[in-house]
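Removed: one protein chain of the complex. Kept in place: all other protein chains.
Let's turn to subunit A:
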Amino acid sequence: MSAHGGWPMRIEVPARRRNLISLTPLIDVVFILLVFFMLASSFLDWRGISLNMPPVSEVGRVHDGSLELRLGVDGSVSLDGEAVSRDAALRRVGAAVSTEPDRLVIVRPEGEVRLQTMVEWLEALSGAGATNVSLRQG
């Protein structure tokens, strides 16, 4: 049969690549996994500050030559019983530990002082060079 014979022309349909499995369920599963991992994973950058745990025998002991830093709720600071500013306290602690690196610094926060404030002080003290810092109940 020719194209001129009145027959409809037959057009070769290109062979279609058939998917053996449909992709839609796969996407569903992958989406569910994605959402799971997005919700379940945390991207917080955790840091650890090591705290001194003095042995039980040392708790009641009076430490000679230790610096005592009292923190008030209103932000007031006193170093060895003397009210000072934050910067002055850090300067004096820094001067004291520069001659005697092992000097114990006892931080006694008042009852209502927040943990964030304590952490900032621990940081500031270690920035000033104090290595032997202890948090005690005021």
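The rule is simple: a residue touches a chain if its C-beta (ideal position, glycine included) is under 8 Å from a C-beta of that chain, and two chains touch if they have at least 3 such contacts; residues count from 1.
In this text, contacts and distances are computed from a predicted model.
J.: Please identify the absent chain by the protein name in its UniProt record; candidates are "Sigma-70 family RNA polymerase sigma factor", "Sn-glycerol-3-phosphate ABC transporter ATP-binding protein UgpC", "Outer membrane transport energization protein ExbD" or "DJ-1/PfpI domain-containing protein".
T.: The UniProt record for the chain left out of view names it "Outer membrane transport energization protein ExbD".
J.: Could I get the residues of subunit A that touch the absent chain, sorted low to high?
T.: Where subunit A meets the chain not shown: residues 3, 9, 11, 13-14, 16-19, 22-24, 26-27, 30-31, 33-34, 37-38, 40-51, 53-54, 56, 59, 109-116, 118-120, 122-123, 126-127, 135-138.
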